[in-house]
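Every protein chain of the complex appears in place save one, which is left out.
Our next item is chain A:
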């Protein structure tokens, strides 16, 4: 027997009923099951054998799918930093600066989130769930590189408690937990999560003409000013080629840690779709909805933002990241297959509408997904109802 197993066996009586740490049993169990697949067997009636997959493996698959985004994000923080201060730097220097900014955010998100989760598991006496493995990474990846760590911690606690645990834990939530954290920050500390927060400058002085604006902000301002096209504004940006379609696709642009690179997001999407963990229907329909709405605005052509070629919407801001990692969260998305198409398309459509016509906030994907999270049960209701109606109709024919 493995010495770790022996250790667990030795301390087990302390956590069992009547033991000294009885009320922490769930923590004991949670740690043991992370190290060892438990020895539970199937009951005497029912399936005698079980599929090898479980929720832990499903969740870790999503975390692995996010790793390209995280790694690219770390490099990109450094890249944007040196670009803004007008210095050339080696790959390792960029990664170094990025890691110093990003990793504390990841660590705080996991430490605070898991701590909250453990505390609630002990209070409510329910098993530690693996859902936070994904949420922890998601929260970190949608934070600006510059965010104060206490805000990350506060947002995490808020999201875990209000978005998840009050509904009963993983699998019971209505809203996407990570997006709730982001929305909390957006409404509680708007100045810290909008404007020029997307590039880490540090103590250095930026180059002449530097602005930390994102593509979405530029597009919005161009429309407001009423002169020129968005693409012209892009090409006049202080850093040349920053907002070319190609560069935005690759992701060397300012933005949240993990959301900038459409390419890395698509690698993640490929992992999710090949492994079958994420719904390709949702991913595809979000992109489709955004593109169609972009085309729709092209046809209206009221201002410069509306005239922006529709495919630019797919690589700007967090649309791709939201479509692949947020909208596909199976718990808060539509549960029926037909419902997933409607849900995804509406997210895409709403994202572009919010981007183009909402004066307050240039990024639409967060609010679009949260809004559709709320409407997903309604969509499902009608899909389920049509299933029931088919059955009823069959009976009366």
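We take it that contacts are C-beta pairs under 8 Å (C-beta built on N, C-alpha and C of every residue); 3 or more make two chains touch, one makes a residue touch a chain; residues count from 1.
Following the convention adopted for this analysis, contacts and distances are computed from a predicted model.
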| item | value |
| --- | --- |
| Protein name, per the UniProt record, of whichever chain is missing from view ("ABC transporter permease subunit", "Xanthine dehydrogenase family protein molybdopterin-binding subunit", "Na(+)-translocating NADH-quinone reductase subunit A" or "Phospholipase D-like protein") | "Na(+)-translocating NADH-quinone reductase subunit A" |
| Among A:36, A:150 or A:302, the residue in touch with the chain that has been omitted | A:36 |
| Sole contact to the chain not displayed, among A:120, A:140 or A:277 | A:277 |
| Residue among A:20, A:124 or A:390 touching the omitted chain | A:390 |
| Interface with the unshown chain - residue positions in chain A | 2, 4-5, 33-58, 60-61, 64, 127, 129, 131, 168-172, 274-277, 279, 330-331, 333, 335-337, 340, 384, 387-388, 390-392, 394-395 |
